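Here is chain A:
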Amino acid sequence: MSLLEARDVTKRFSGITALDDVSLTVEDGEAVGLIGPNGAGKTTFFNCLLGLLKPEAGEVLFDGKDITRYPVYRRARLGFARTFQRIELFTGMTVRDHLLVAERARLGTGRFWKDVLNLSKPTVDENERTDRTLTLLGLEDVAESPVEALSLGRARLVEVGRALMTEPKLLLLDEPSSGLDAHETESLAETLRAVQAERGTAVLLVEHDVEFVRSFSTRLSVLDFGHLIAAGPTADVLADDAVRRAYLGERV
Partner candidate 1 sequence: MRVRLIAVLAVLTLVAMACSNASDTKKSGSTSTTGGGASSSTVDQPGVTKDTIRVGGVASKTNLLNGPYASSFDGVNAYFDMVNSQGGIYGRKLQLVSERDDQMGQNQQQVEALLAQDNVFAVAPIATILAFSGAKPLVDQNVPAFGWNINDEWTGAKNLFGSNAGALCNGCVSTTLPFLAKRLGKKKIGVLAYNVSNSAQCADGVKKSFDAYPTATVGFLSKSLSFGVTDFSVEVGKMKDAGVDFVTTCMDTTATLNLAKEMRKQGMKATQYLPNGYDAGLISANKDFFQGDYVGLQFAPFQSQPPPPGLVQFNKWMDKKGYTKNETAMHGWISAAQLYTGLKLAGPQFTRQKVIDALNKLTDYTADGLISPRNWTKEHNITHDQACTAWLKVENGKFVPVFAVPNKPFVCLPDQPKTLPAKATNV
Partner candidate 2 sequence: MQELIRYVILGIPVGCVFALVAVSLVLTYKTSGVFNLAFGAQAFLAAAVYYDVHVRHGWPIIPAFVFVVFVISPLLGFVLDRGVFRYLRGVSPIAKLVSALGLAVALPQIIQIWLGPGQAFGITGIWWDDNALYRFFGDYTLDGRQMAILVSTVVAVLALVALFRWTAIGLQMRAVVESPRLTELAGVNADRSSSAAWMLSSAMAGLAGVLLAPFSASLNVGDFTTLLVSAIAAAAFARLTNIPMALLGGILLGIAQQLLAGYLPPASLIAKDLKPSMPFVVLFLLLLFWPGLRNRREVTDPLSGADPPPPSLASASRSAMLTRSTHIFGVVFVAFMVYVILFRADAFWLSLLTGTLVYSVIFLSITVITGMGGQISLCQVTFAAIGGFTTAQLATAVGLNVLVGMLAGAVLAAAVGALLAIPVLRLAGIYLSLATLAFALMFENVLVPVGWIGGGIKRVNVPRPIIGPFDLSNNKSFFVFCLIVLVLVSMLVIFVRRGTTGHYLDALRGSETAAQSIGINPAKAKIVAFALSAGIAGLGGGLLSMKNGIANPDDFRFELGFVFVVVVVSTAARTVEGAINAGAAFTILPVILSDWLGVSSTWAFILFGLGAIQYARHPEGTLEAGKRQSLAFFQRQYDRLAARRARSAPDQSGDGQSPSPSQPLAVKS
């Protein structure tokens, strides 16, 4: 049984078919890439997986459970986590608070009556876990800074950290290299590899930077005009003619 299985997902926007019978699987601990030219339907597919969009047909299974109709937050509690192409951080909150709120949201330990009685201070346990993630991502020095003060590269790491605090089984990365320079991209990839090695989290990576994908994912799927045109081991797919025409050809 796959960790994530999308079966024949179809999504239409006022007559235009954005996704046509797209299927994809991610196994436990695996890193899978999803590429495609602009407008291929990557983000639409991503949003269908996450529950931000409701597909017209097809289903999404997680751990064998049909979650097609689940709202976003319930999927998160099952073990989905994601980062955003355009950074989506909580302005005004410190880095540590980002991690803490993610920890609480996952466990659902927040209680209103505890707030009222001022019993909601972080516990030793919670502090330990946030410290561990801060160390893993190299964010200790900015733990108490508001996120507005961070550079784009580190802000993205905060997103990763926030996602990891939910102890996900699957991490969905939406164009993590967007807006980063080559140097930042490389250090991000390094960190992600370290995370994957340490926690064994499965990763689904949507990217346009082929080098990033090549260095990171073991399997690769390619979308073009809402159709899945190739899927398989990364090296094979990148060698495929159709893929080169549709996607890489553009870049030459």
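How these were chosen: all candidates are chains of the complex that A comes from, given by their letters.
What we mean here is this: a contact is a pair of C-beta atoms (placed from the backbone, for glycine too) under 8 Å apart; a residue touches a chain by one contact, two chains touch by 3 or more; residues count from 1.
Note that the structure is predicted; figures quoted are calculated from it, not measured.
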item: Selected partner (touches chain A in the complex), from 1 or 2; value: 2
item: Interfacial residue positions of chain A with respect to candidate 2 in the complex; value: 50, 52, 71-74, 76-77, 80-82, 84, 86-93, 97, 100-102, 104-106, 108-112, 114-121, 138, 141-142, 145-146, 148-151, 153-154, 159, 162-163, 165-166, 183-184, 187
